[in-house]
Structures are given as C-alpha cells and as structure tokens.
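In this view, the complex is presented without one of its protein chains, the others remaining in place.
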Amino acid sequence: MSLLETTDLVKRYPVRHRLTRRRIGEVSAVDGVSLGVERGETLGLVGESGCGKSTVGRLLTRLDTPTSGQVRFEGRDLGPLSEDELRPVRRDLQIVFQDPFSSLNPRHTVRQLLSAPFRYQGLEPTEPVEDLLKRVGLKPEHASRYPHEFSGGQAQRIGIARALALRPKVVVCDEPVSALDVSVQAQILNLLRDLQDELGLSYVFIAHDLGAVRQVSTRVAVMYLGVVVETADRDALFGHAAHPYTHALLSAVPVPDPDLERGRERIVLRGDPPSPLNPPSGCRFRTRCPKAAEVCAAERPVLREIAPGHLVACHFPEERTP
Amino acid sequence: MTTVAVPVVAVPVAGPLRRLLRQPSAAVALAVVVLLVLMAVAAPLLVWTSPTDFDSAAVDPALGGLPRGALGGISAEHPLGVEPVSGRDVLARIVHGARVSLLIAVLATAVSVVVGTALGLAAGFFGGVVDAVVGRVMDLLMSFPSLIFMIALISAVPGANRELLLVLVLGGFGWPYVGRIVRGQAMVLARGEFVAAARALGAPRRALLLREVLPNLTAPVLVVATMSIPGYIATEAGLSFLGVGVRPPTPSWGQMIASAVPWYAADPAYFLIPGGFLFATVLAFNVLGDAVRDVLDPRSVRR
Amino acid sequence: MTLLSVRGLTVEFASGVRAVDGLDLDVEAGRVLGVVGESGSGKSVTSLAVLGLLRDARVSGAIEFAGQDLLSLPPRALRALRGDRMAMVFQDPLSCLNPYYPVAFQIAEAYRAHRRASRRAAHALAVRMLERVGIPEAERRARSYPHEFSGGMRQRVMIAMALCLEPDLLVADEPTTALDVTVQAQVLDLLRDLRERSGTAIMLITHDMGVVAGLADDVVVMHGGRRVEAGPVREVFHSPATAYTRGLLECVPRVDGPLPHRLPTVEVP
Amino acid sequence: MILYTARRLAGAAGILLVICALTFAVFYLMPADPAQGACGKACSPERIAQIRATLGLDQPLPTQFAAYVGGIVAGRTYGSLECGFPCLGFSFQTNQPVWDALTSRLPTSVSIAAGAAVLWLLVGCTAGVVAALRRGTVWDRAAMMAALGGVSLPIYLTALLSQYVLVVQLGWLPYPREVALTDDPVGWFQSMLMPWCTLAMLYAGVYARITRSEVLENLGRDYVRTARAKGLPEVTVVRRHALRPALMPVVTIFGMDLGALLGGALITESVYGLPGVGKLAADAINSSDQPVILGVTLFAAAFVVLANVAVDLVYALLDPRVRTA
Partner (left out) sequence: QGGSGEAVRGGTLHVLASTDLEHLDPARNYVTSSQNVARLIYRTLTTVAPKPGQAGGEIVPDLATDTGKPSDGAKTWTFTLKDGVKFEDGQPITSRDVKYGVERSFAPDLPEGAPYARMWLEGGENYKGPYENPEGLASVQTPDDKTIVFHLNRPVADFGSAASLPLFAPVPREQDTGVGYDGRPVSSGPYKIEKFEPKKRLELVRNVHWDPKTDDVRKGLPDRVVLELNLDPAVVDQRLVAGQGEDAEALAMEPIGAATVGRVVNDPALKNRLVSGESINTRFLTLNTRRAPLDNVKVRQAIAYALDKDALRTVRGGPIAGDLATTLLPPVLAGYAADDQFPSPDGKGDVAKARALLAEAGLAQGFPVTLDAPSTPGGKAQGEAVQAALARVGITVTINAISPSAFYSTIANTAQIHDMAIDGWTPDWAGPSTYLPLIFDSRLITSEGNNNHSQYHSDAVNKRLDEIAALSDPAAAATAYGELSRQIARDVPVVPFLWDKAAILVGPKVAGAYGHIAYVGRVDLATVGLRK
C-alpha cells in the first residue's frame, strides 16, 4: 500500500462562453491518472503547460474534488470526506505553491502565517515560529515582517516552513522553483532535499523543468494532456525513456554546453499540444508523434510495465537498450 | 557552501497618511473636510442664532420679502445674509445643514459599505447560487431609475423619520456599487493561492472569509467608501432639492438651494452661498477620495 | 564588421534605480550575441535602450548602429530605423500582440510604416511571412486574432512581424521563456534557420545558458547592470573567467551528466 | 448569438417585471388615494367608492397587479375607458394614457440626452486623451482638476448658475423651452444648449477621467511597446493601439449612462422646465399621479435594462476575444 495513491483520477472542468456564460464544453484536465507515492520517496511529475500537473496536485491535497476516481491516503479514500473530516488528514498532507507571493496572505505577518497551521487545526503550537524560520534558513527576527518585505527565494522558504509546521508526511510541491531565478532555484532545491533527509518526508514534485525533476526525484511520471504516458525510476527514465514524448521532451531541453548542444540529435515535435477541450482520440500524443500509426487513433494505449517499475502507455515504445 | 543571501531591499514605506498629505491638493481637501466636520459637530457652539428664528426686520415685505441690504442682507448680525421672506440667518442654516448632510452621507456610506461588503464577499467567495442571487439583486437595484424610485418611496412613507429613511434608501440603492467591486475582488482572492494554502491547512470557511479574504478587501472598500461620500452628499442635497429630503424647518443645503430657485434672479447670493458650500464640500471629498485611491489602489500605484 | 556597438551604456530611472551601469557590448553582422544574466540584471533595459524605447529614463553612453549614433539621432530618424533595420521580439507574445486586430494586419502595419505599399500588397506579404515562419494554412490564419493562436504560433507571428522588413539586427528578449520546451525547440530551430537564410544578426537575451549554448556565437554575461564576462560562446562556457559565470553554469540542474547530491550555488562578483 | 440575445431580453423582461412589482407595491403603500385625488373638491364617500371601483382599486393587490401587467401586454379598459397596447396605466389627472404622455415627451428627452452625450463624449474623451498623453504636465493637472470640479458641481447648481449668467444677466440665450428640431432648428439649438452643457459638464469629467486612466493603462501595455518597436508614427501608436482598446470601457459606461439619461434627466428638465420624461416624472411625483410615476419608472428602467443588453452585445461585436470565444 502506497502512502498516497490515486486510481483512475479524472477531473473535468466546464468551459463557459465568455459572454453568454453558457457551457460550451469541458476541459478534461486529468483523465484517468493512477499514481502512488511511497514513504520517503519523491515522485516527480513533469509535462508541458496545461497537461494537468497542478490539477493532480490539487486533487491529491483535496483542494479540488475529483470528477471520478479515488485519492487514498494511508489506504483511506479521501473522496467522501467532508471538510471537517478532512481536517486531521490535512496535517499529514501539505502543499507548496509556485508563486511564493500569491500563496502568502499579504496582510499577515510571518508570525501569523506560520502560526496559522496550528490555529486552523485547533492545536497548541508545537514549534516556535523562530525555530521554523531557522529550519528553512531564515532569521528569527524576520517573524514580524510582511511577505512583500522578502525576496522571492525567502518568501518561498516561508511557504515551505508553513507547509512543514504540522510535520506532514507528504508535501506536494507544485512548481516550487519555477518562479525563481536560477541561482535561487538551486538553493530551494537543496533546502527541499535537506528537509527530506532530516524529516523523512515524501514529496510529490511537480515541475516542467526536467533538470529540476531529475535533481530531486526518485521516481518520475511524465504527463501529456491529462494522462500519464510514462513512469519509471529516475535513472531509468532519464537513461532509457520509452515513450516517444519523453524522448522528444528530453531532447528538447537545451544543454549548457555549446559542443554537446550543437552536435545533439534533436527530435523536434511538430505543432503544439492539442487543446484539452477536445483531445484526440486514441493515443493523445498521436497528433505530434513521429511514430503514429492507424492503431494510435483507434485505441487508447494503457500503461504497461515494460521493465520492473517502468510503465509506458504507447503502442510503439522504444526498445530498452541496456 | 557559498550561498549568498539576497539582500532584502528595505523599501521605505511611508505611512499612507503621509503619502496622502504629500499631495498638496489632497492636503487642502483633507483640511476642508476636517473643517466641515468640526463645523458640523460644533454647530450649536459656533452660531448663536437659531436656524429657525424668523427676523422680519431683516426683510422688506413691500418688496416681496427681499432681504434688506446688499448681497442677500449680509450684515454684522447676519454674516452670510438672511433667507428672503423669513429673514432666517443663512450662516446658522448652513452650519446646521452641514450636520444633516454629513451625517446622512456618512451613515449611508456605512450602510452601503457594510451591506455591500457582506453580500459582495459572500457572492464572490461562495459563487454558485449565492453569487447568482446576489448578482441578480444587484442588477435589479442598478437598473432602477433610482432617483425617481427614491422620491416615490420617500413620499410613500410620509410619517417615517426622514433622516433614517434617507440613510436607508441611499444605502439600499448604493450598496450594489460596493458589492460589485467587493465581489470581483473576493472572487479573485478566493481563487488565490493563499486561500488554497489556508484550505490545505484545514482552515474552516469562517476563517477563510474573515481572516484570509476580508483583510485584503480593506483597501478597495476604503477607496469606494471615500469615493461614495461625495455622491451621497450630492444625492441627499438633490433629494432635498426635489422636496423629499429632510423635513422643514430642519435646514439642509439642498433645501436651501431649492428654495432659492425662485429667487435666483432677485437674490443670487441666496443660492450662491449654499451652492458654494455644497460644491466645496463635494469637491473636497472627491479630491480626497481620488487621493486615497491613488495611495491605496495598487493599480494606480503601478502606473 | 560590428553592426551594433554599445559603449558605457548607463540607464538610470526616475526612481533612482540604475538598471544598466556602464555596459559595453558588440553585435557583429550576421552573428548571434547571447546576453545572459539573472533576473533584474538589466538585460531587457539594455535591449529597450538599443531600440530607443525607454521612456522616463536617463540614457547615457554611446550606442552605435551601422555607423550612426542612436542616442543623438532625432526621434524621426530613430523611428525610421526601428522596425526597418532593427526589429525586436519580446518575451510574452500574447500581451505583445494587440488583441483587437488580426495578425496579418499587425504584420502589414509594420511593413506599411516603412514602405509604400497598398493594403492588399502588404497583406499578401504578411501571409508570405506567416508561411515562412511555419504557420500552416497561412492564408486562412492571417485573418485570425491573436487569442486564436497558441503560444508558439504567437511567437512565430511576432517573429514574422519583426522580420518582414528583413532587418539587419533582431533583438530577441527571452523569445522562448514563456514557451514549453518542445515549442521552445521549434522556435529556436526557426531562429537558427532564419539566421542561416537571411544573415540577420541577432541579439538574443535569455537567462537560459542552454539556449545560448545552442544558438549564440558570442556571449555577454550581465550582473547588476554590468558586464561580468564576454567572449565567444565556446570559450566562455568551457573556461569561464569568473566564479559568477561558472556558478550560473553549474547551479542549473541538467538532464544529462553527473548528479550532485546538492547543487552548487552562485557567487556574486 | 440570436439565442443569447433572446435570453438576455427575456432576463431584461424579468427584471422589469420585478421592478414593476416593487414599484407597484410602493404605490400601494402611498397614503394618497388616487380615487380621492380624482374626485376633486366636492366629493361624497359614495362617489369615491364608485371611482374606486372604476379604477379597480377595490380589487386585491395581486389582481390589480395582474391587470396592470396584462394591460402592458394587451391593453385594458378602465370602466368605459380604453387604454390600448401598451397600456402603462392611465392618468386620471391628465386624462391621458401614460404611454401617450411618455411618447409625447420623449423627443425632448432624446434631444437633451443625445446632444449632451455628443458634447460630453467630445469634450471628455479629448480632455482624457490629452491628459494621458501629457501626463504629469499642467495640462493633465488642469484637465483632471476641471474634471473633478465638473463631477462635483450639483447639476441644479450649474443649471441655476448658467441660467442666471447667460439668460438673466447677459441675455445671450433665451429661456429654454420646448422647440421641435423640425420646426425651428435655431430655437431648438438655443433652448437645448444650456441643458446640454449642464449635463455634459457633469459627465465630461467622468469620461475624461476614465479615458485618461484607460489610455494610460493601454499606453503601458506590451502591445504599445511592440507598435513603437515596429517604428509606427506616434499618432498611429496612440490612435490604433492605445485609444481603440481604451474606448471599450468608455463604450460600456456610455451605453449605461445614455440608457439612464433617456429615462429622463429629472433634475435638468425640472430646473429648466423642459417638458421631457424627467419633468413628467417630477410633476407626477409632486402631484402624486401614481400611474404616471409607475409608468415612468418602468419606462426608464426599460431603457437602462435594454442599454445593458445592448452594451454587452456591442462589446461582443467590438472585442474579437468575446466574438469568437
């Protein structure tokens, strides 16, 4: 049993006309995602913009209710729980957002922000605000400041401190470094790693930056247009990607080495990701896939295990070259 | 390791009031408003003449009650002249009228702000049915030809306390304008990440509304509040002008201007004086409201 | 031949912020200069200064473009150069396109600002440009509005607009930052291709060392409005002269190569 | 789109129905008894009762309301009296169907509203654009101060003052009176000039401020920078890329203001004594002519509600993002 897992998670959002407010369709943001996070591991979730990563993150923390499918935490289905019943669960299940400034209430001081978890849970603070600040590398005297008085990296540290205040078991990090400068990114990635070592946390690490995912994850899931197309251990994925999309993705990331970068064999995909408003039939990647065949339009590929712990949803996966 | 902490820029955040006073026009406007408020509060101490006492010696019945003397009967006894026909002291009426105008405007603003914030917050935060219902009510109220309806409504209940009725009617028709702004803001805030973060921490709804969203509404609410006071002053005066304001002999600026209408050619001072006061007051509040918005509204700061 | 030469460029804003502080850089004709640096290092301000698009700012130093000193040029003459001999592509293609006009109109507008052409001819040119930047069904899509395009397509439109007068210099400020990696790869390919075909010099501003590595011939590293390091790409990347540049290169987690337990962080010069 | 328009119109009708009901209820609360009013100086109780029956005032309120709404849709009768479609009631004080009273006064209101609207749009938008382009200069400050002043001037004050100065003191203009444009264009213009200016002064300030802030906001937009980077002349940049988008909110507010104004510029018409819809309302309120007040309220509300619908549709036509969404 995984610590946190999902089965066939589906989330659709209605789409309304801008003027008439009529429902003109549905975005299928997440369409049948099954994932699992084990104790102490970091699951990386990558994919392009709009593929449903954040939606998965919100569903995992029950900030959104799934259209169908299950989210189970320690074996308990979170679906039918009311907000009051969820409250104790939330102690173990926290989230860190992308934009540190918009995730911190600008009207609250750091002290208020960091004591809110205890207040909302109706608990006595177990850890002074000063200690929390120290843990994430900030100074105790920062407690009386407001968020706008911090830099982006510092603010993100506050967000992390808040998520950790209740000593959760799982933290969902939704693009925690995307909004930050490269140098600060490294600091935050290091901090996350340190905290994991210290507290034995599990992370769900959402990012579109493959390098960052590789840096922190133990396992990685690749999403495309609402579905997971490939999951594998980090090394397996970065070493032997089996899905054509994963391949393309990896080859598209520019490498900061002029010789390597110029000499590299590149797979440049055609076109843009299709709209999740009416996703293609069958395999969702087929419209851009260099290997697409007739079967891809007709049949939706399911996740198959091609090697232990390596699952791919493709009719024509790459051969695993050892 | 060699991490360099990014230096935190100490932004010199001057207090909003200081920033406000740095604009000369706003400082003047604030001074005018403070003076007016003082004048209204201290009305009985300021002028000894009663605003309702007739002074038949100050007017000439043979000339139809025209004030004796130049400029509407300005004299040592009546520094701003007298009302034609009755000879009542204009200064006394102006000063007492300020009380009525300001009190009604402030209370009406309070009503519209409280109702508008509460309903706008609920609509923006909860969305769905609440939003639909509140939205409809706001649409409805804003579609009313409110001036006509207000007059009809006020004349429909002749026995009621006029001041209270005015406050309720003005506030009742005014809250949708607050509500609309609050609703929009609340909607954005409710979808914002810090609210999601609070939810993830298990915050009950009440806390989300009152602790997370509400404090972030103070700036826009304060802005609409200051911006709506002059509107209410003008509307109250307008209603008094149309004869449905406060009941005589309680003085009110609108009433004074209304009763000056037949006299505008014979005794122009009689409409220019209360008119000037009304204009100055509304202008001062408008300038002030503008400045408050500049200071508090991030949109205008950004430019 | 040096197409653009910037010497001692200093930009100071009314608020007292000195965004660029004595910057020197050169763009050679037909070559790509990468300008890298962290956020706030003054990259965008530099590019705007070059095109004379800064308002409310004091600009000093010298900017020489094809032998003309841009800073002393009268506004009319500068405007005549802008869009014609030097063009610009910005970071966010959605906000940079006017939502009220069809894309072809906006391209044709750029053309008609500098060349006498009938509406019809300008439109035809716009369609040709759209085809050239790889927009399928260009004839039909020409009449669409920006919001009907995807991010990558919009950036192609911006590039088409910049290139319709075949400028000598293209200033591209983070042209791929707002795009997904797969789309970024397409746009970078397009830029590479265009340069090879037209020989336009490019000043490519980015914070992504990988993008510079892939496209630029020369590189300037900026920090705090100053030049930290400059030189041919290969030289700078293989043997960075400053710890700052090295830090920038190493602090980015890569998809290849060794995996450190902790990432090195940048040291500010 | 057609369906949407139909739905909006139905919604508008719904709002009007509610407004109608509320107004109706308020009149029911009014102490003035229309039957007593209609009965006049010498009136016996029996006669009042007779009149009450003729007017249907003895019926329960819902029945009266149903009869009223029915009258709007299909016309009705009061005793021996015919009140044809659309019957907004019948004034027993003027012996006129309310609809006729309204339509006979509409031309005056339209004259006032249309002329004032043209004036304030011209003045307000121009001042706003100039202020935005010359931001921070004396021009800007003067325009914005003037705008605030205009907004702060109560309309009856402006009206009285202008009448005192222009008519009484200087004699440059005649007293405003009702003149049909077709009868005497010069007289019409002379009569309307003051009301136009009075109204325009109030609104121009609002429009100047909106235009200024919108133009400023748009001038700061990225696409304006793009336009400049293209080397477009500044005039084109401003006109095409800053002004055009800035006009959208102006159009929205204009539609609503005009809608509200067509329902009668109550104070303006009263002060100048021009027999428009607003004066009709003011007189009706003064004489407690309830059917007329009810009718004017509905009529004015209809303009506002329809203006709302129209504004949304125009918005859809002007904004490609909405049009094709």
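Points worth noting:
Going by the order they are written in, the chains are A, B, C and D; count residues from 1 in each one.
Keep in mind that, in the parts below, contacts are C-beta pairs under 8 Å (C-beta built on N, C-alpha and C of every residue); 3 or more make two chains touch, one makes a residue touch a chain.
Everything quoted here is computed from the prediction, not taken from an experiment.
Across the complete structure, the visible chains that the omitted chain touches are B, D. The residue touching the chain not shown here, chosen from D:217, D:257 or D:283, is D:283. Only one residue from D:5, D:64, D:96 or D:236 touches the chain missing from this view: D:96. In the full complex, the hidden chain is touched by chain B at residues 52-54, 56, 59-66, 84-86, 155, 158, 243, 247-249, 258-259, 261-267. Chain D residues in contact with the hidden partner, per the touch definition given at the top, are 31-33, 36-45, 47-48, 50-51, 54, 79-81, 93-96, 101, 104-105, 167-168, 171, 174-175, 177-178, 271-273, 275, 280, 283, 285-289.
By definition in this document, only the chains that are shown with their structure count from here on.
Averaging Cα coordinates per chain places chain B and chain D 23 Å apart.
In whole angstrom, the spacing between the mean C-alpha positions of chain A and chain B is 50. Within chain A, residues 187 each touch two or more of the remaining chains. The set of chain D residues touching two or more other chains comprises 321.
Across the complex, chain D meets chain C through its residues 221-223, 225-233, 236, 240-241, 244-245, 318-321, 324. Note for the complex: chain A touches chain C at residues 48-49, 181-183, 185-187, 189-190, 193-194, 208-212, 214-215, 238, 248-262, 266, 268-269, 272-273, 288.
Within the complex, the chain D residues that touch chain A are 4, 7, 312, 315-316, 321-322, 325.
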